[in-house]
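This structure is in structure tokens; I'll ask about it shortly.
With one protein chain withheld, the remaining protein chains of the complex are depicted in position.
As written, the chains take the letters A, B and C, and residue 1 is the first residue of each chain.
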Amino acid sequence: HDITHDDAFKALLAAKQKAEDSNVLVNIAVVDAGANLKAFIRMDESFLGSIDVAIKKAKTARYFDIDTGKLGELTQPGGAIYNIELSNEGLITFPGGLPIKNKNGKIVGAIGVSGGTIEQDRDIAKAGVQSILK
Amino acid sequence: HDITHDDAFKALLAAKQKAEDSNVLVNIAVVDAGANLKAFIRMDESFLGSIDVAIKKAKTARYFDIDTGKLGELTQPGGAIYNIELSNEGLITFPGGLPIKNKNGKIVGAIGVSGGTIEQDRDIAKAGVQSILK
Amino acid sequence: HDITHDDAFKALLAAKQKAEDSNVLVNIAVVDAGANLKAFIRMDESFLGSIDVAIKKAKTARYFDIDTGKLGELTQPGGAIYNIELSNEGLITFPGGLPIKNKNGKIVGAIGVSGGTIEQDRDIAKAGVQSILK
Partner (left out) sequence: HDITHDDAFKALLAAKQKAEDSNVLVNIAVVDAGANLKAFIRMDESFLGSIDVAIKKAKTARYFDIDTGKLGELTQPGGAIYNIELSNEGLITFPGGLPIKNKNGKIVGAIGVSGGTIEQDRDIAKAGVQSILK
């Protein structure tokens, strides 16, 4: 139940295609079921600071098997898990990180995207996730 | 498209002059286009804690090509990129960090200032940025 | 003078092909001229510990514009730069990291490979480097 490098590439390239179609410059990271880096690409001229954010989004999505944007709803002041971002050497809890499931619905890894608006990042990540189901 | 050490020094000294004119004691850092430290000065009697803050302000400004104070508007509780400060080994998202552009408008590095109020830090950083355009 | 994401992919895939031809399972990292991660792939069943080693080999090769194996000759006990590995958050100074040059001989990035023997890692890295010159 672990994403293959072929599928990680497939997700990466589908996300990159979506970014290019949307004229957004992003960094894209895919981690495996163990939350270890599996594949990564940094588009030319994308933000330097997005390398780490993309990787952390992918890891966060797999650490808790959740859309990073959903996690962020719980980490606000007064929230149930306020400031959990301090754990695991830094989590990112805004949109752009999504678990990747195989065709049987089993989580096999996660994808993280950074460089656009949070809506763009989430849409690009979604394109990567969906490519695995085709 | 990378700031030279001569220009980094020029920005540093212009910022230092502005700080002296304003009777403020600051740390000033300049990073290059790769967000790597290029030049630094710590004024006598300035805060010890401002060394790292000045460097992180400069890096943050280049990581996302933005005025660090503008970035901070988005990282508040409920904001689009809440707690992004946890990435990249620590960002600083209040005023005092600014990208440095060359005369053609291309970003070649960034400057970070820490030690005064955030308004003073921003004004001092601005003096550094403007010195490159003269 | 910075490697493009297309060329980074090209080097990555050429190195992966070489690894497959040699029946070796590796992690491959490409960094740009600023030593920032540009592309990465982890082959299925390769060592988990090689993710970080591959990235550090690529960064080390660019930090000092050198074959990491050559650097290692200088870092041994009694060597000129003994224990330099402690700097830059950890260098790797055995073979498997190589600078990447463009057709004009300018360094545009670096590649790091980890997972096989050091000879295999170097050969696989070399295949990546050479693909950019074709």
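Here is the rule we go by: a contact is a pair of C-beta atoms (placed from the backbone, for glycine too) under 8 Å apart; a residue touches a chain by one contact, two chains touch by 3 or more.
Please read these numbers as outputs of a predicted model, since none were measured by experiment.
K.L.:
Wait, the hidden chain, what does it touch out of the ones we have here?
P.N.:
Hidden chain contacts in the full assembly come out as B, C.
K.L.:
Among B:36, B:76 or B:130, single out the residue that touches the unshown chain.
P.N.:
Touches the omitted chain: B:36.
K.L.:
Considering the entire assembly, which residues of subunit B contact the chain that has been omitted?
P.N.:
Looking at subunit B, the ones touching the missing chain are residues 2, 4-5, 8-9, 32, 34, 36-44, 48, 51.
K.L.:
In the complete complex, the non-displayed chain touches which residues of subunit C?
P.N.:
Contacting residues on subunit C, toward the hidden partner: 34-35, 60, 62-65, 77-78, 80-84, 86-89, 91.
As a convention for this text, only the chains that are shown with their structure count from here on.
K.L.:
Let me have the rounded angstrom distance from the C-alpha centre of subunit B over to the C-alpha centre of subunit C, please.
P.N.:
That pair's centroid distance is 32 Å.
K.L.:
Take the average of all CA coordinates in subunit A, do the same for subunit C, and state the distance between these two points in whole angstrom.
P.N.:
Here the centre of subunit C sits 25 Å away from the centre of subunit A.
K.L.:
Where does subunit A touch two or more other chains at once, residue-wise?
P.N.:
48
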